[in-house]
Each structure stands twice: as structure tokens, then as C-alpha cells.
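Have a look at the structure below before the remarks.
Certain chains of the assembly are absent from this excerpt, and the rest are unmoved.
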Amino acid sequence: MGMHTEKRTLLTVFTEASIEQVLIRDMDRLGIRGYTISDARGKGSRGVRDASWDESRNIRIEVICDRPQAEMLLGHLQTRYYSNYAMVAFFTDVEVLRPDKF
Amino acid sequence: MGMHTEKRTLLTVFTEASIEQVLIRDMDRLGIRGYTISDARGKGSRGVRDASWDESRNIRIEVICDRPQAEMLLGHLQTRYYSNYAMVAFFTDVEVLRPDKF
């Protein structure tokens, strides 16, 4: 019958490594309980910032939470960083194991 | 008309780097034919383990397979590691190119 799983939202953010510490502080303050960060390199541009990304210093941030919390975090990122930093963010529907108590 | 694709399940596991070799042996023994591992850092906690994750030594493991195999692997991880290691795992629906022989 398959595993019992629950739907969550994965928020993935590709952005500049220079703001990693600032983003970590933001997530802590916004009540995000867990996140994963990894190094990446890339090319792209976004919004009013015309310059290409730095080729060698990007990061990927991943947060798994419920949809409202993912939207709250992305709304914050959009308001605060989208116009001044190279940033691409997207939602993916994922399934996690249902906690035993359910 | 679009490409011919087939549905698969992507199992992503964020966990402690200290158990990478153990998990590789598990996957080999369970018949997992391919996996990708990358380094990450993060914060989080899970299950009965109260401590926060080590900030600097995490890994991401990704396995693409059919759903039953993904559930078998995740069931194994849950039984064996969820209570003693920081571990977050989730399923994502993905599409791969249909093999030529189909």
C-alpha cells in the first residue's frame, strides 16, 4: 500500500555566497527550523540587477517546510534581496515520512 | 508532442557526513544501482536526537529509482538511522527519458 507520507514544500534558492550569513540570520529570525546550504557556481541574472553572476561563488539553500512558511520566507527574500542580488528561487512539491504520532 | 518520458522517484537524503561510507555499503547491498553524493552544511534536528546538526559536515545523497525501491531504501534508513542521526529524507516525482527499447 505504500508508505505513509505527507506533502511538504521544498524551497530552493540559488544566490550569491556573499549573503550566506545574512540569510542564515534571517532564517533563524523567521523561525525556519532547518536548512541545508551547499556551494555552487553558475551564470544568470535577475530583476533589475543587470550584471551576470559571479561564476565561482554561489550557494544553494534548501528548506523543507509547509507551504505557508515557504511562501513567507520567499516573500521576505523577494522584498529584501531580489532587486540587489542575483537570486533565483523555486518551490518543489515533495513528500516526507509521516511522523509516527500521526 | 513532447519527449517520451517515464516517471521515477528521486529520493533525497540530507544527513551527517560521518555515515557516508556506511550508507554507501547499505545502498550497494540493497541493490541501488546509482547514487550521487555531494557535500553540504546545515542546521536541523530530527526525531529523538535533540542536538542540532553539525554545521559543517553534512551530505546530500540522491537516488533515482522506481517508487517501490525508493520506499524500500527510505524504510531501511528510517529503521536504521532516524533515531540516532540527524537525517531528513524526501521523495520528489521526476521524469527521465524513456529508454529506447520501450
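The chains carry the letters A and B, assigned in the order they are written, with residues numbered from 1 in each.
Following the convention adopted for this analysis, contacts are C-beta pairs under 8 Å (C-beta built on N, C-alpha and C of every residue); 3 or more make two chains touch, one makes a residue touch a chain.
This one's a predicted model, so the numbers in the text were calculated from it and none came from an experiment.
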Complete complex - number of sequence copies, 2 represented: 3
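Heads up, the rule we're going with is that only the chains that are shown with their structure count from here on.
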Chain centre separation (chain A, chain B; CA means) in Å: 19
Residues of chain A touching chain B in the complex: 2-3, 5, 8, 10, 24, 33-39, 62, 64, 92-97
Touching residues on chain B, where the partner in the complex is chain A: 12, 14, 38-45, 53, 58, 60, 67, 71, 74-75, 78, 88-93
